[in-house]
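Here the structure comes first, spelled out in C-alpha coordinates, and everything after it is commentary.
A single protein chain has been removed from this complex, and every other one stays in its place.
For chain A:
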Amino acid sequence: MPIQIQFQTGINATLTVNMSLRIQFFLLFILGFTTSLAAQSPDKVQVNGAFQGTLNYFIKDAKIGAANTPQYEGMPLGADAWLNVNADFGIWRGGVRFDFFHNSNLLNPSSSYTDRGLGLWYLETEYKKLDVRIGGIYNQIGSGIIYRAYEERPLLIDNALKGIQLAYDINDEWKVTTFAGKQRYLFSSYDGLVYGGKVEGFMSMGEDNPVSIVPGIGFTGKRLSDGSVDKLISILRNYTDDERIEQFTFHSQALSIYNSLNYKAFSWYFEGAYKLPEVSFDPNEETTKITGVKSQGRYLKRAGTVFYSTLSYAKKGLGITLEGKRTENFDFRIDPTLLLNNGLIGFLPPMNHITSYRLTSRYNPATQFTSELAFQLDVKYKINKKYTLNVNTSNVNTLENENLYREFYIDLQYKPNRKFDSHFGLQRQIYNQSVYEGKPKNITPVVKTWTPYVDLLYKFTRRNSLKVEAQYMSTEQDYGSWVYLLAELGLAPHWRFELSGMYNIIPNTGNPNIPEGAGGKILYPTSGVYYIWKQSRYGLRYVKQVEGVVCTGGVCRLEPAFSGFKFEVNSLF
(Lines give C-alpha, C1' and ligand atoms only; values in the text may rest on other atoms or scores of the structure.)
Protein backbone atom coordinates (compact mmCIF):
# COMPACT_ATOMS: atom_id res chain seq x y z
CA MET A 1 0.00 0.00 0.00
CA PRO A 2 1.41 3.43 -0.82
CA ILE A 3 3.06 5.17 2.10
CA GLN A 4 1.04 8.33 1.53
CA ILE A 5 -2.12 6.34 1.74
CA GLN A 6 -0.91 4.72 4.91
CA PHE A 7 -0.55 8.14 6.47
CA GLN A 8 -3.98 9.12 5.43
CA THR A 9 -5.44 5.83 6.41
CA GLY A 10 -3.99 6.16 9.85
CA ILE A 11 -5.42 9.58 10.33
CA ASN A 12 -8.65 8.70 8.73
CA ALA A 13 -9.00 5.69 10.90
CA THR A 14 -8.81 7.93 13.94
CA LEU A 15 -11.20 10.37 12.41
CA THR A 16 -13.55 7.62 11.46
CA VAL A 17 -13.64 6.36 15.00
CA ASN A 18 -14.28 9.83 16.33
CA MET A 19 -16.76 10.60 13.63
CA SER A 20 -18.57 7.36 14.05
CA LEU A 21 -19.16 8.23 17.67
CA ARG A 22 -20.37 11.65 16.69
CA ILE A 23 -22.46 10.21 13.90
CA GLN A 24 -24.07 7.79 16.25
CA PHE A 25 -24.68 10.54 18.75
CA PHE A 26 -26.22 12.92 16.29
CA LEU A 27 -28.14 10.29 14.44
CA LEU A 28 -29.61 9.27 17.72
CA PHE A 29 -30.13 12.90 18.58
CA ILE A 30 -31.86 13.82 15.38
CA LEU A 31 -33.84 10.63 15.27
CA GLY A 32 -34.78 10.99 18.89
CA PHE A 33 -35.57 14.64 18.41
CA THR A 34 -37.77 14.16 15.40
CA THR A 35 -39.35 11.00 16.66
CA SER A 36 -40.27 12.45 20.02
CA LEU A 37 -41.63 15.58 18.41
CA ALA A 38 -43.46 13.56 15.84
CA ALA A 39 -44.93 11.52 18.60
CA GLN A 40 -46.17 14.65 20.30
CA SER A 41 -47.36 16.54 17.26
CA PRO A 42 -46.90 14.47 14.15
CA ASP A 43 -48.53 17.05 11.94
CA LYS A 44 -46.04 19.78 12.79
CA VAL A 45 -42.72 18.09 12.29
CA GLN A 46 -41.14 18.60 8.93
CA VAL A 47 -38.25 16.50 7.81
CA ASN A 48 -36.58 17.15 4.49
CA GLY A 49 -33.32 16.38 2.87
CA ALA A 50 -31.23 16.15 -0.22
CA PHE A 51 -28.76 13.75 -1.71
CA GLN A 52 -26.10 14.64 -4.21
CA GLY A 53 -23.62 12.14 -5.50
CA THR A 54 -21.23 11.59 -8.38
CA LEU A 55 -19.51 8.39 -9.34
CA ASN A 56 -16.49 8.90 -11.59
CA TYR A 57 -14.77 6.24 -13.64
CA PHE A 58 -11.44 7.55 -14.89
CA ILE A 59 -10.08 6.31 -18.21
CA LYS A 60 -6.47 7.22 -18.89
CA ASP A 61 -5.91 9.23 -22.06
CA ALA A 62 -2.38 10.62 -22.20
CA LYS A 63 -3.19 12.25 -25.53
CA ILE A 64 -5.32 14.88 -23.78
CA GLY A 65 -3.23 14.98 -20.61
CA ALA A 66 -5.63 12.79 -18.61
CA ALA A 67 -2.83 10.81 -17.00
CA ASN A 68 -0.31 10.84 -14.19
CA THR A 69 -2.79 11.26 -11.36
CA PRO A 70 -3.66 8.41 -8.99
CA GLN A 71 -7.07 8.00 -10.61
CA TYR A 72 -5.53 7.32 -14.01
CA GLU A 73 -2.71 5.19 -12.61
CA GLY A 74 -4.55 2.40 -10.84
CA MET A 75 -7.41 3.88 -8.80
CA PRO A 76 -10.01 4.47 -11.53
CA LEU A 77 -13.18 4.57 -9.44
CA GLY A 78 -13.95 7.72 -7.50
CA ALA A 79 -17.03 9.01 -5.74
CA ASP A 80 -18.27 12.13 -3.95
CA ALA A 81 -21.58 12.24 -2.10
CA TRP A 82 -23.46 14.43 0.34
CA LEU A 83 -26.61 13.58 2.25
CA ASN A 84 -28.44 16.34 4.07
CA VAL A 85 -31.24 15.68 6.54
CA ASN A 86 -33.02 18.61 8.17
CA ALA A 87 -35.85 18.71 10.65
CA ASP A 88 -38.09 21.64 11.67
CA PHE A 89 -40.44 21.74 14.58
CA GLY A 90 -41.85 25.00 15.84
CA ILE A 91 -38.99 27.10 17.06
CA TRP A 92 -36.47 24.29 16.64
CA ARG A 93 -34.49 23.51 13.54
CA GLY A 94 -31.71 20.99 13.19
CA GLY A 95 -29.81 19.07 10.61
CA VAL A 96 -26.95 16.80 9.76
CA ARG A 97 -24.93 16.23 6.63
CA PHE A 98 -22.98 13.11 5.83
CA ASP A 99 -20.09 13.45 3.40
CA PHE A 100 -18.47 10.63 1.50
CA PHE A 101 -15.35 10.76 -0.66
CA HIS A 102 -13.60 7.85 -2.29
CA ASN A 103 -10.60 8.47 -4.57
CA SER A 104 -12.10 11.90 -5.06
CA ASN A 105 -10.33 14.51 -7.15
CA LEU A 106 -12.38 17.38 -5.76
CA LEU A 107 -9.99 18.36 -2.98
CA ASN A 108 -7.02 18.41 -5.28
CA PRO A 109 -7.66 17.71 -8.98
CA SER A 110 -4.28 15.99 -9.23
CA SER A 111 -4.68 13.86 -6.15
CA SER A 112 -6.90 11.28 -4.54
CA TYR A 113 -8.89 11.92 -1.39
CA THR A 114 -10.76 9.29 0.60
CA ASP A 115 -12.74 9.90 3.77
CA ARG A 116 -16.27 9.80 5.08
CA GLY A 117 -18.24 10.85 8.10
CA LEU A 118 -20.33 13.60 9.60
CA GLY A 119 -19.63 16.67 7.55
CA LEU A 120 -21.86 19.09 9.37
CA TRP A 121 -24.53 19.40 12.00
CA TYR A 122 -26.47 22.31 13.40
CA LEU A 123 -29.21 23.12 15.83
CA GLU A 124 -31.09 26.40 15.79
CA THR A 125 -33.81 27.92 17.92
CA GLU A 126 -35.24 31.26 18.88
CA TYR A 127 -36.24 32.82 22.13
CA LYS A 128 -38.27 36.00 21.86
CA LYS A 129 -36.09 38.16 19.60
CA LEU A 130 -32.96 36.10 19.99
CA ASP A 131 -31.98 33.48 17.44
CA VAL A 132 -29.34 30.99 18.54
CA ARG A 133 -27.52 28.56 16.28
CA ILE A 134 -24.83 26.09 17.23
CA GLY A 135 -22.84 23.72 15.05
CA GLY A 136 -22.12 24.51 11.43
CA ILE A 137 -22.94 28.11 10.56
CA TYR A 138 -23.07 29.76 7.14
CA ASN A 139 -23.25 33.53 7.08
CA GLN A 140 -21.52 36.58 5.69
CA ILE A 141 -20.86 40.21 6.51
CA GLY A 142 -21.81 42.63 3.75
CA SER A 143 -20.78 41.16 0.43
CA GLY A 144 -18.48 38.74 2.24
CA ILE A 145 -15.21 40.65 1.95
CA ILE A 146 -14.24 40.32 5.61
CA TYR A 147 -16.25 37.21 6.40
CA ARG A 148 -18.09 34.61 4.41
CA ALA A 149 -18.78 31.05 5.48
CA TYR A 150 -20.12 29.15 2.49
CA GLU A 151 -20.08 25.93 0.55
CA GLU A 152 -18.97 25.31 -3.05
CA ARG A 153 -19.09 21.59 -3.68
CA PRO A 154 -17.48 21.57 -7.15
CA LEU A 155 -14.31 22.92 -5.51
CA LEU A 156 -14.85 21.11 -2.20
CA ILE A 157 -14.96 24.38 -0.33
CA ASP A 158 -16.95 24.33 2.87
CA ASN A 159 -15.62 26.78 5.40
CA ALA A 160 -18.64 26.79 7.70
CA LEU A 161 -17.98 28.14 11.15
CA LYS A 162 -18.19 25.41 13.78
CA GLY A 163 -19.33 27.35 16.77
CA ILE A 164 -22.14 29.55 17.97
CA GLN A 165 -24.07 32.42 16.44
CA LEU A 166 -26.42 34.79 18.22
CA ALA A 167 -28.72 37.06 16.25
CA TYR A 168 -30.91 39.59 18.03
CA ASP A 169 -33.66 41.70 16.54
CA ILE A 170 -33.26 45.03 18.29
CA ASN A 171 -36.45 46.24 16.63
CA ASP A 172 -38.15 45.83 13.29
CA GLU A 173 -35.36 47.73 11.55
CA TRP A 174 -32.16 46.78 13.30
CA LYS A 175 -30.52 43.46 13.94
CA VAL A 176 -27.25 42.54 15.61
CA THR A 177 -25.39 39.27 15.02
CA THR A 178 -22.31 37.85 16.70
CA PHE A 179 -20.48 34.61 16.10
CA ALA A 180 -17.42 32.71 17.24
CA GLY A 181 -15.93 29.34 16.46
CA LYS A 182 -13.47 27.42 14.38
CA GLN A 183 -13.37 27.27 10.63
CA ARG A 184 -14.35 23.90 9.22
CA TYR A 185 -11.80 22.02 7.11
CA LEU A 186 -13.02 18.72 5.68
CA PHE A 187 -14.02 16.58 8.67
CA SER A 188 -12.02 18.62 11.11
CA SER A 189 -11.37 22.30 11.65
CA TYR A 190 -8.48 24.71 11.75
CA ASP A 191 -7.17 25.35 15.22
CA GLY A 192 -7.41 29.14 15.07
CA LEU A 193 -10.45 31.01 16.35
CA VAL A 194 -12.73 33.16 14.20
CA TYR A 195 -15.07 35.66 15.80
CA GLY A 196 -17.01 38.68 14.72
CA GLY A 197 -20.26 40.51 14.54
CA LYS A 198 -22.39 42.83 12.52
CA VAL A 199 -25.16 45.34 12.97
CA GLU A 200 -27.52 45.76 10.05
CA GLY A 201 -30.50 47.99 9.62
CA PHE A 202 -33.15 49.27 7.29
CA MET A 203 -34.46 52.81 7.07
CA SER A 204 -36.99 54.35 4.75
CA MET A 205 -37.66 58.06 4.24
CA GLY A 206 -40.34 59.82 2.27
CA GLU A 207 -43.70 58.54 1.17
CA ASP A 208 -44.29 59.27 -2.52
CA ASN A 209 -40.78 58.46 -3.65
CA PRO A 210 -39.23 56.76 -0.65
CA VAL A 211 -35.52 56.57 -0.21
CA SER A 212 -34.42 53.49 1.63
CA ILE A 213 -31.04 52.63 3.01
CA VAL A 214 -29.78 49.29 4.27
CA PRO A 215 -26.69 50.12 6.29
CA GLY A 216 -24.37 47.73 8.06
CA ILE A 217 -21.16 47.57 9.95
CA GLY A 218 -19.23 44.46 10.84
CA PHE A 219 -15.96 43.21 12.11
CA THR A 220 -14.15 39.89 11.97
CA GLY A 221 -11.27 38.80 14.09
CA LYS A 222 -9.08 35.77 14.25
CA ARG A 223 -6.76 34.34 16.81
CA LEU A 224 -3.87 32.38 15.40
CA SER A 225 -3.41 28.88 16.72
CA ASP A 226 -0.17 27.97 18.45
CA GLY A 227 0.69 25.80 15.46
CA SER A 228 0.23 28.74 13.07
CA VAL A 229 2.39 30.92 15.30
CA ASP A 230 5.15 28.31 15.33
CA LYS A 231 5.01 28.01 11.56
CA LEU A 232 5.19 31.77 11.08
CA ILE A 233 8.13 32.04 13.46
CA SER A 234 10.00 29.26 11.66
CA ILE A 235 9.54 31.13 8.38
CA LEU A 236 10.22 34.67 9.58
CA ARG A 237 13.30 33.90 11.65
CA ASN A 238 15.03 32.77 8.47
CA TYR A 239 14.47 36.06 6.71
CA THR A 240 17.49 38.23 6.11
CA ASP A 241 17.88 41.41 8.18
CA ASP A 242 16.57 43.60 5.37
CA GLU A 243 13.31 41.69 5.18
CA ARG A 244 12.96 40.82 8.81
CA ILE A 245 9.63 41.15 10.61
CA GLU A 246 10.41 41.66 14.27
CA GLN A 247 7.03 40.83 15.73
CA PHE A 248 3.43 40.02 15.01
CA THR A 249 0.28 39.42 17.01
CA PHE A 250 -1.94 36.50 17.91
CA HIS A 251 -5.04 38.46 16.95
CA SER A 252 -5.88 40.39 13.85
CA GLN A 253 -9.10 42.01 12.77
CA ALA A 254 -10.87 43.43 9.77
CA LEU A 255 -13.66 46.00 9.72
CA SER A 256 -16.27 46.61 7.07
CA ILE A 257 -18.85 49.35 6.56
CA TYR A 258 -21.50 48.94 3.91
CA ASN A 259 -24.72 50.43 2.74
CA SER A 260 -27.30 49.94 0.07
CA LEU A 261 -29.25 53.01 -1.02
CA ASN A 262 -32.41 52.64 -3.07
CA TYR A 263 -34.23 55.45 -4.77
CA LYS A 264 -36.80 54.90 -7.49
CA ALA A 265 -35.06 52.84 -10.17
CA PHE A 266 -31.61 53.40 -8.73
CA SER A 267 -29.74 51.23 -6.31
CA TRP A 268 -26.25 51.93 -5.00
CA TYR A 269 -24.26 49.54 -2.86
CA PHE A 270 -20.96 50.53 -1.31
CA GLU A 271 -18.63 48.61 0.95
CA GLY A 272 -15.30 49.64 2.40
CA ALA A 273 -13.20 47.10 4.27
CA TYR A 274 -10.02 47.60 6.24
CA LYS A 275 -7.76 44.90 7.60
CA LEU A 276 -5.43 45.82 10.44
CA PRO A 277 -1.73 45.18 9.79
CA GLU A 278 -0.98 41.45 9.93
CA VAL A 279 1.49 39.05 8.40
CA SER A 280 0.28 37.64 5.10
CA PHE A 281 1.82 36.10 2.00
CA ASP A 282 2.35 38.12 -1.15
CA PRO A 283 3.11 35.85 -4.12
CA ASN A 284 4.19 38.82 -6.23
CA GLU A 285 7.01 39.94 -3.95
CA GLU A 286 10.43 38.31 -3.78
CA THR A 287 12.43 37.25 -0.79
CA THR A 288 16.20 36.95 -0.64
CA LYS A 289 17.51 33.71 0.79
CA ILE A 290 20.67 33.60 2.89
CA THR A 291 22.38 32.18 -0.18
CA GLY A 292 21.64 35.48 -1.94
CA VAL A 293 19.20 33.80 -4.33
CA LYS A 294 15.88 35.55 -4.94
CA SER A 295 12.80 33.45 -4.42
CA GLN A 296 9.22 34.20 -5.41
CA GLY A 297 6.79 35.03 -2.62
CA ARG A 298 7.30 36.80 0.67
CA TYR A 299 5.52 37.30 3.98
CA LEU A 300 4.88 40.95 4.75
CA LYS A 301 3.23 42.71 7.64
CA ARG A 302 0.87 45.35 6.40
CA ALA A 303 -2.69 46.56 6.38
CA GLY A 304 -5.19 45.77 3.63
CA THR A 305 -8.16 47.48 2.04
CA VAL A 306 -11.01 46.65 -0.30
CA PHE A 307 -13.49 49.08 -1.78
CA TYR A 308 -16.40 47.59 -3.63
CA SER A 309 -19.40 49.28 -5.17
CA THR A 310 -22.27 48.61 -7.53
CA LEU A 311 -24.59 51.17 -9.05
CA SER A 312 -27.64 49.88 -10.84
CA TYR A 313 -30.59 51.29 -12.64
CA ALA A 314 -33.60 49.19 -13.52
CA LYS A 315 -36.88 50.09 -15.13
CA LYS A 316 -39.13 48.26 -17.48
CA GLY A 317 -37.05 46.91 -20.32
CA LEU A 318 -33.75 48.44 -19.24
CA GLY A 319 -31.22 47.39 -16.64
CA ILE A 320 -27.79 48.94 -16.15
CA THR A 321 -25.23 47.84 -13.58
CA LEU A 322 -21.85 49.42 -13.03
CA GLU A 323 -19.54 47.60 -10.66
CA GLY A 324 -16.09 48.44 -9.33
CA LYS A 325 -13.62 46.94 -6.89
CA ARG A 326 -10.21 47.96 -5.59
CA THR A 327 -8.21 45.40 -3.61
CA GLU A 328 -4.90 45.93 -1.83
CA ASN A 329 -3.27 43.29 0.39
CA PHE A 330 -6.41 41.48 1.44
CA ASP A 331 -5.32 37.88 1.82
CA PHE A 332 -7.18 37.18 5.07
CA ARG A 333 -6.81 33.57 6.25
CA ILE A 334 -7.17 31.68 9.49
CA ASP A 335 -3.52 30.65 9.07
CA PRO A 336 -1.32 32.89 6.88
CA THR A 337 0.79 29.92 5.79
CA LEU A 338 -2.15 28.24 4.05
CA LEU A 339 -2.26 28.35 0.28
CA LEU A 340 -4.77 28.33 -2.58
CA ASN A 341 -8.39 28.29 -1.39
CA ASN A 342 -7.59 26.97 2.08
CA GLY A 343 -8.43 28.87 5.24
CA LEU A 344 -9.89 31.94 3.57
CA ILE A 345 -12.06 33.92 5.96
CA GLY A 346 -13.41 36.42 3.45
CA PHE A 347 -14.60 36.30 -0.12
CA LEU A 348 -13.78 38.89 -2.75
CA PRO A 349 -16.53 39.12 -5.37
CA PRO A 350 -15.53 38.27 -8.95
CA MET A 351 -15.67 40.99 -11.55
CA ASN A 352 -16.44 39.38 -14.85
CA HIS A 353 -19.45 38.30 -16.82
CA ILE A 354 -20.68 34.90 -15.69
CA THR A 355 -21.62 32.78 -18.66
CA SER A 356 -22.65 29.18 -18.99
CA TYR A 357 -21.46 28.52 -22.54
CA ARG A 358 -18.55 26.12 -22.78
CA LEU A 359 -16.15 28.28 -24.77
CA THR A 360 -17.10 31.69 -23.42
CA SER A 361 -16.45 30.37 -19.91
CA ARG A 362 -13.11 28.75 -20.74
CA TYR A 363 -11.03 31.65 -19.41
CA ASN A 364 -12.00 33.12 -16.06
CA PRO A 365 -10.18 35.77 -14.06
CA ALA A 366 -9.75 34.49 -10.51
CA THR A 367 -9.96 37.16 -7.83
CA GLN A 368 -6.59 38.64 -6.90
CA PHE A 369 -5.95 39.19 -3.20
CA THR A 370 -2.98 41.52 -3.21
CA SER A 371 -3.46 43.97 -6.05
CA GLU A 372 -6.53 44.42 -8.21
CA LEU A 373 -8.53 47.25 -9.73
CA ALA A 374 -11.58 45.98 -11.57
CA PHE A 375 -14.66 47.40 -13.28
CA GLN A 376 -17.66 45.89 -14.97
CA LEU A 377 -20.57 47.39 -16.88
CA ASP A 378 -23.64 45.38 -17.77
CA VAL A 379 -26.57 46.66 -19.83
CA LYS A 380 -29.74 44.74 -20.63
CA TYR A 381 -32.27 46.31 -22.96
CA LYS A 382 -35.51 44.82 -24.17
CA ILE A 383 -35.79 46.29 -27.63
CA ASN A 384 -39.28 44.95 -28.21
CA LYS A 385 -41.28 41.83 -27.45
CA LYS A 386 -39.01 39.70 -29.62
CA TYR A 387 -35.55 41.11 -29.07
CA THR A 388 -33.47 41.60 -25.92
CA LEU A 389 -29.93 42.92 -25.98
CA ASN A 390 -27.29 42.29 -23.32
CA VAL A 391 -23.94 44.07 -23.46
CA ASN A 392 -21.22 43.54 -20.88
CA THR A 393 -17.67 44.74 -20.52
CA SER A 394 -15.16 44.23 -17.76
CA ASN A 395 -11.58 45.20 -17.10
CA VAL A 396 -9.19 43.95 -14.44
CA ASN A 397 -5.81 45.57 -13.79
CA THR A 398 -3.29 45.34 -11.01
CA LEU A 399 -2.81 48.47 -8.93
CA GLU A 400 0.46 48.84 -10.83
CA ASN A 401 -1.64 49.13 -13.99
CA GLU A 402 -0.76 45.78 -15.52
CA ASN A 403 -3.76 44.50 -17.44
CA LEU A 404 -4.92 41.10 -16.28
CA TYR A 405 -8.25 40.67 -17.98
CA ARG A 406 -10.54 42.46 -20.40
CA GLU A 407 -13.82 41.29 -21.85
CA PHE A 408 -16.47 42.55 -24.24
CA TYR A 409 -19.62 40.53 -24.53
CA ILE A 410 -22.76 41.05 -26.56
CA ASP A 411 -25.78 38.79 -26.60
CA LEU A 412 -28.94 39.24 -28.65
CA GLN A 413 -31.92 37.18 -27.67
CA TYR A 414 -34.57 36.58 -30.29
CA LYS A 415 -37.76 35.00 -29.04
CA PRO A 416 -40.56 35.42 -31.56
CA ASN A 417 -42.95 33.04 -29.85
CA ARG A 418 -43.23 30.47 -27.09
CA LYS A 419 -41.87 27.71 -29.29
CA PHE A 420 -38.63 29.29 -30.34
CA ASP A 421 -35.90 30.97 -28.32
CA SER A 422 -32.46 31.89 -29.56
CA HIS A 423 -29.29 33.71 -28.55
CA PHE A 424 -26.67 35.13 -30.89
CA GLY A 425 -23.52 36.49 -29.28
CA LEU A 426 -19.92 37.45 -29.51
CA GLN A 427 -17.27 37.59 -26.84
CA ARG A 428 -13.83 39.18 -26.91
CA GLN A 429 -11.42 38.20 -24.13
CA ILE A 430 -7.92 39.32 -23.23
CA TYR A 431 -6.63 37.04 -20.50
CA ASN A 432 -3.27 37.15 -18.74
CA GLN A 433 -2.70 33.43 -18.56
CA SER A 434 0.69 33.51 -16.86
CA VAL A 435 -0.76 35.43 -13.89
CA TYR A 436 -3.99 33.47 -13.57
CA GLU A 437 -2.54 30.02 -14.17
CA GLY A 438 1.00 30.49 -12.82
CA LYS A 439 2.72 29.69 -16.09
CA PRO A 440 6.12 31.12 -17.12
CA LYS A 441 5.74 34.67 -18.39
CA ASN A 442 8.14 34.53 -21.31
CA ILE A 443 6.55 31.46 -22.89
CA THR A 444 2.96 32.30 -21.96
CA PRO A 445 1.57 35.13 -24.04
CA VAL A 446 -1.61 36.95 -23.16
CA VAL A 447 -4.53 34.95 -24.55
CA LYS A 448 -6.73 36.90 -26.97
CA THR A 449 -9.94 35.32 -28.14
CA TRP A 450 -12.93 36.06 -30.36
CA THR A 451 -15.84 33.75 -29.60
CA PRO A 452 -19.08 33.93 -31.59
CA TYR A 453 -21.91 31.62 -30.65
CA VAL A 454 -25.46 30.63 -31.51
CA ASP A 455 -27.91 28.98 -29.15
CA LEU A 456 -31.25 27.75 -30.53
CA LEU A 457 -34.09 26.17 -28.60
CA TYR A 458 -37.17 24.83 -30.31
CA LYS A 459 -40.13 23.31 -28.50
CA PHE A 460 -41.86 20.84 -30.79
CA THR A 461 -44.56 20.25 -28.22
CA ARG A 462 -45.06 21.29 -24.63
CA ARG A 463 -42.90 18.33 -23.64
CA ASN A 464 -40.40 17.82 -26.42
CA SER A 465 -37.67 20.26 -27.25
CA LEU A 466 -34.34 20.44 -29.05
CA LYS A 467 -31.53 22.76 -28.08
CA VAL A 468 -28.56 23.29 -30.39
CA GLU A 469 -25.45 25.31 -29.61
CA ALA A 470 -22.57 26.23 -31.89
CA GLN A 471 -19.54 28.10 -30.61
CA TYR A 472 -16.22 28.98 -32.15
CA MET A 473 -13.24 30.35 -30.25
CA SER A 474 -10.58 31.94 -32.39
CA THR A 475 -7.21 32.36 -30.69
CA GLU A 476 -3.57 31.91 -31.56
CA GLN A 477 -2.55 31.34 -27.95
CA ASP A 478 -2.87 28.54 -25.40
CA TYR A 479 -4.31 25.44 -27.12
CA GLY A 480 -5.31 27.41 -30.23
CA SER A 481 -8.78 27.70 -31.78
CA TRP A 482 -11.77 25.60 -30.82
CA VAL A 483 -15.14 24.71 -32.18
CA TYR A 484 -17.91 23.40 -29.96
CA LEU A 485 -21.22 21.87 -30.95
CA LEU A 486 -23.98 20.67 -28.69
CA ALA A 487 -27.37 19.10 -29.19
CA GLU A 488 -29.78 18.45 -26.34
CA LEU A 489 -33.04 16.61 -26.80
CA GLY A 490 -35.57 17.07 -24.02
CA LEU A 491 -38.42 14.57 -23.68
CA ALA A 492 -40.21 15.88 -20.63
CA PRO A 493 -40.98 14.97 -17.98
CA HIS A 494 -38.40 12.20 -17.70
CA TRP A 495 -35.66 12.19 -20.31
CA ARG A 496 -32.94 14.46 -21.60
CA PHE A 497 -30.16 13.45 -23.98
CA GLU A 498 -27.04 15.42 -24.77
CA LEU A 499 -24.28 15.06 -27.29
CA SER A 500 -21.48 17.54 -27.64
CA GLY A 501 -17.96 17.84 -28.93
CA MET A 502 -15.18 20.32 -28.42
CA TYR A 503 -12.62 20.16 -31.18
CA ASN A 504 -9.20 21.77 -31.28
CA ILE A 505 -9.66 22.85 -34.88
CA ILE A 506 -6.48 24.96 -35.20
CA PRO A 507 -4.12 23.70 -32.49
CA ASN A 508 -1.23 25.75 -31.20
CA THR A 509 1.26 22.93 -31.48
CA GLY A 510 4.21 25.08 -30.53
CA ASN A 511 2.91 25.87 -27.07
CA PRO A 512 5.44 24.53 -24.52
CA ASN A 513 2.86 24.76 -21.73
CA ILE A 514 0.68 21.97 -23.10
CA PRO A 515 1.22 18.73 -21.15
CA GLU A 516 3.54 16.16 -22.66
CA GLY A 517 1.75 14.10 -25.29
CA ALA A 518 -1.28 16.44 -25.41
CA GLY A 519 -2.10 18.99 -28.08
CA GLY A 520 -3.02 18.54 -31.71
CA LYS A 521 -6.33 18.19 -33.47
CA ILE A 522 -8.17 16.40 -30.73
CA LEU A 523 -11.90 15.93 -30.27
CA TYR A 524 -13.24 16.12 -26.72
CA PRO A 525 -16.66 14.46 -26.94
CA THR A 526 -19.34 14.33 -24.28
CA SER A 527 -22.53 12.35 -24.39
CA GLY A 528 -25.05 11.84 -21.69
CA VAL A 529 -28.51 10.86 -20.70
CA TYR A 530 -30.54 12.23 -17.81
CA TYR A 531 -33.60 10.73 -16.25
CA ILE A 532 -35.86 12.73 -13.96
CA TRP A 533 -38.22 10.94 -11.66
CA LYS A 534 -40.25 12.84 -9.12
CA GLN A 535 -37.71 15.01 -7.28
CA SER A 536 -34.68 13.06 -8.39
CA ARG A 537 -32.40 13.44 -11.36
CA TYR A 538 -30.02 10.74 -12.58
CA GLY A 539 -27.37 11.35 -15.19
CA LEU A 540 -24.89 9.12 -16.95
CA ARG A 541 -22.27 10.87 -19.04
CA TYR A 542 -19.16 10.02 -20.98
CA VAL A 543 -16.85 13.01 -20.78
CA LYS A 544 -13.57 14.08 -22.28
CA GLN A 545 -12.68 17.51 -21.03
CA VAL A 546 -9.68 19.68 -21.79
CA GLU A 547 -7.52 21.18 -19.04
CA GLY A 548 -8.80 24.56 -17.90
CA VAL A 549 -9.62 26.94 -15.11
CA VAL A 550 -12.81 25.99 -13.32
CA CYS A 551 -14.59 28.74 -11.40
CA THR A 552 -17.55 28.38 -9.12
CA GLY A 553 -19.01 31.40 -7.42
CA GLY A 554 -15.96 33.46 -8.23
CA VAL A 555 -13.45 31.01 -6.82
CA CYS A 556 -11.24 29.40 -9.42
CA ARG A 557 -8.60 26.73 -9.79
CA LEU A 558 -6.74 25.05 -12.61
CA GLU A 559 -8.10 21.59 -13.31
CA PRO A 560 -6.35 18.96 -15.41
CA ALA A 561 -8.03 17.20 -18.30
CA PHE A 562 -10.74 14.63 -17.55
CA SER A 563 -11.51 11.42 -19.36
CA GLY A 564 -14.08 8.89 -18.24
CA PHE A 565 -17.65 8.27 -17.15
CA LYS A 566 -19.72 10.20 -14.61
CA PHE A 567 -22.87 8.97 -12.95
CA GLU A 568 -24.70 11.72 -11.10
CA VAL A 569 -27.63 11.64 -8.73
CA ASN A 570 -29.47 14.64 -7.31
CA SER A 571 -32.44 13.98 -5.12
CA LEU A 572 -34.70 15.91 -2.79
CA PHE A 573 -36.99 14.33 -0.26
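We adopt the following convention: a contact is a pair of C-beta atoms (placed from the backbone, for glycine too) under 8 Å apart; a residue touches a chain by one contact, two chains touch by 3 or more; residues count from 1.
Note that in this section contacts and distances are computed from a predicted model.
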UniProt protein name of the chain not shown, from "Peptidoglycan glycosyltransferase", "Acyl carrier protein", "Omp28-related outer membrane protein" or "ABC transporter ATP-binding protein": "Omp28-related outer membrane protein"
Among A:77, A:91, A:265 or A:339, which residue is in contact with the omitted chain in the full complex? A:339
Of the residues A:98, A:121 or A:299, I need the one that contacts the missing chain. A:299
Residue among A:52, A:212, A:253 or A:570 that touches the chain left out of view: A:253
Only one of A:88, A:191, A:488 or A:559 touches the unshown chain, namely A:191
To test your reading of the contact rule: which positions on chain A touch the chain that is missing from view? 2-8, 10-11, 68-70, 73, 105, 108, 110-112, 130, 166, 168, 170, 176, 178, 180, 188, 191, 195, 197, 219, 221, 225, 227, 229-238, 244-251, 253, 281, 289-291, 293-297, 299, 337, 339, 434, 438-443, 512, 515-516
